[in-house]
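Selected chains from the complex are presented in situ; the others are not included.
First chain written, first letter: the chains are A, B and C, and each begins at residue 1.
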Amino acid sequence: MTLQADLRVARGGFRLGAELAVQPGEVVALLGPNGAGKTTALRALAGLLPLTGGHIRLGGRTWDAPPDVLVPAERRPIGVVFQDYLLFAHLSALENVAFGLRARGAGRATARAEAARWLDRVGLAAHAKAKPRTLSGGQAQRVALARALATSPELLLLDEPLAALDAATRLHVRAELGHHLRDYPGHTLLVTHDPLDAMVLADRLVVLEHGEVVQEGTPTEVARRPRTSYVADLVGLNLYRGTAHGTTVSLDDGGTLTIATPASGPVHVVFPPTAVSLHPEHPTGSPRNAWRVTVAGIERHAHTTRVRLDGVPPVLADITTATVADLRLQPGDELWAAVKATETHVYPS
Amino acid sequence: GADSGGADSGGAEAGGAVAGKVTVFAAASLTETFTRLGEDFEAAHPGVEVVFNFGGSSALAQQIAQGAPADVFASAAPANMTQVGDAGGISGEAVTFARNRLEIAVPRGNPAGITGLADFGDADAKIALCAEQVPCGAAAKRAFEAAGVTARPDTLEQDVKAVLTKVRLGEVDAALVYRTDVRAAGGEVVGIEFPEAERTVNDYPIAPLAKARNAAGARAFIDHVRSDRGRAVLAEAGFDAP
Amino acid sequence: MTSTRRRARGRLPVVLVLPAVVGLAFLLVPLVGLLVRAPWDTLPEQLFSSSVGEALRLSLVCASLATVVCLVLGVPLAWLLARGDVPGRGVLRALVTVPLVLPPVVGGVALLFVLGRRGLVGQYLDAWFGISLPFTTAGVVLAEAFVAMPFLVISVEGALRAADPRYEEAAATLGASRWLAFRRVTLPSILPGVVAGTVLCWARALGEFGATITFAGNFPGETTTMPLAVYLALETDPDAAIVLSVVLLLVSVGVLAALRDRWISGPS
């Protein structure tokens, strides 16, 4: 009972062409920049957008295979959380959640009781009678989540289910969702922008860019070996593509890096921002890589500060707040960035 | 019971066979008179119910042609009766039971000082006439031809009541309407007789219908309309005797 | 909660208020004219005459039944025109408006052609079931429904087109058939449009005259609705006709004011 999908959709000027497979019980996160086609893929799986090519199969059943087969959305055992919720404005939160159960044949009382349980699980028992317009953004999304989960679908499609939640609720709902997804025997496809959500909740990541799959793998694999700058940004790594000759890599966009393990041919080089140290003068110690950079931006986080540096190559550095104070960092300052060769990670591209 | 005379006893004679419901399709201009005659008829024939369907003569003719459940048709124009007759809709002959003639109608006070048909050629006066397609319009045309006047109407109404409304409201200075209409309008409209009115007489025919469910009742009602009592009621409303 | 001076959204713009007031005056001043000229002394007499009461009752009953017929047939029709993938929708949509353009008397004649005792369909109704629709109260309802339905269909279709179809999609992903989605999601969300259409439909049915008198005739107690009574009164006593119209107006305004506020405040 694997979900096998070869999604080909043309939509205006945009073309999606992506193959996806989801095992029972598996949670696949679909990541990608805005406009990559994540929602489009999700709509095709939900049956809201007929494929123009390819197929969708779950186990022995074909859901979509142009030009012959098309199972309509209401006859696919799915649950969807939409990016903008789409709660029914005239129904209360409870009735929204009960809707799917009723539509699938549950009695009124059963459906309401089950819906109440679900609202409780997402922490909204107190708002059962509220109309969606009187709910705050985050409350609305939790109702949408409960509504999709309540019908125990075989394929769960989540379009950024946690985006509007506050930090505390997010932790809570993420844990709750993770809990449910672990126990859940069905297939889950989760669209998200938040690397944390993806890492925490998903067994496998599929990264989509411009309608195509650019990388796939377990969260650890993807985190360790990003293949595009989007993925590198996502997992918070510095990523470069270049050509290796022994321990020297000439980067495609200029600059060279020294690496620890010899390699040859086209490679990716990554290292975390924490591996970058900053110095007012050319550093003299162990780091094998040192180059001139200019401060482009400073972002203070709670416990560290991230500095964006222009140079050849450009780089992100995470340093302590104390260091920022020591160096009196200002945008425009000229500095030296240093990275130990042993901190770099290299893999063929 | 106050009535006496041959016609009435004839009615009573027929009354023995009369029972049930008599459905009468009558021109709207007969609403008042026929309603009264219907009440009389019911009083004279206990157990009999007269049901009226008042409307435009042509609409009634259409309805009869489409199989409407009517026993009697009283038309405001011979043409509509002929239409029904040609389609085989009436049993026997239609008879004329009343006549009407045109009169000049002016608003109270006669603001434009209308005196006769000649004033209808005055471009400044607001004039309303019936359209030629309807009987009062055809009659008016005959009157003007006889008088040698070229009328300059501002509007050609679809029925005489619409003309009358405009006179009552003072929208027009003069119009040609039936005498019965002037009578019905009370003091708000002043009627002026004119010599050519002779040429404008319009006959009201009545006939029992071929598909009548109550043929006896139909006959009896027609007799009642044509009785002295019927004539008196019609005369009171301004109709001429046939 | 807040005093009337405190409006959350600025002053009403003159460019909108001026024509709105002119429009209101245009609609209402003639009624004022009617009210001023109506011979009020005859009102009580008219009002309590049994024939007027009968006509009024018949009018309200027939208009309401016709509205029910229109809702049952018209709302699905509007949905089909707005959402169904039927070919030739543009022409169908235009055809639906035809009874609007047809002079009502001709509409009545057309109904007679079809449903009359000798009509295309009516002859079989008569022969097989002994049903004859013209000149009955049912005929009044049919004639009114025929004339009033386009109002409902077009209003509801407009509302459906303005509604966001993604809510229906959301319902579909929850397992709702199109019928369920329509009933539980679409219909409630377009309720204001349906109410508007229903009001138009009812009002039009209530005022319907030409098709009714042609198709159903003018039999007191059976097919004589208020507009027909007004027509007859115009023949005999024009002042009474105005009083009757005013009665019809007052009743309909009363009914609409009472009902609409309940309908509208209810679900929203």
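Please note the rule applied: a residue touches a chain if its C-beta (ideal position, glycine included) is under 8 Å from a C-beta of that chain, and two chains touch if they have at least 3 such contacts.
Source: prediction; values computed, not measured.
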item	value
Counts per chain label over the entire file, given a single displayed copy of each	A x2, B x1, C x2
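Going forward, only the chains that are shown with their structure count from here on.
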item	value
Category of the chain touch graph - line, ring, star, complete, other	line
Innermost chain, taking as reference the mean of every protein Cα atom displayed	C
Centroid spacing, where centroids are CA-atom means, of subunit A and subunit C in whole angstrom	54
Between subunit B and subunit A, distance of the C-alpha-averaged centres to the nearest whole Å	88
Interchain centroid distance [CA atoms averaged], subunit B/subunit C, Å	34
Per-residue overlap in subunit C, given as positions that touch at least 2 other chains	none
For subunit A, residues that touch 2 or more chains besides their own	none
Contact footprint of subunit A on subunit C as seen in their complex	166-167, 169-178, 180-181, 184-185, 188-189, 191, 267-268
Sites on subunit B touched by subunit C in the complex	28-29, 31-32, 51-55, 59, 62-63, 66-69, 161, 164-165, 168, 184-185
Subunit B contact footprint on subunit C (complex, rising order)	105, 109, 112-113, 116-119, 132, 134-135, 213-214, 217-220, 231-232, 234-238
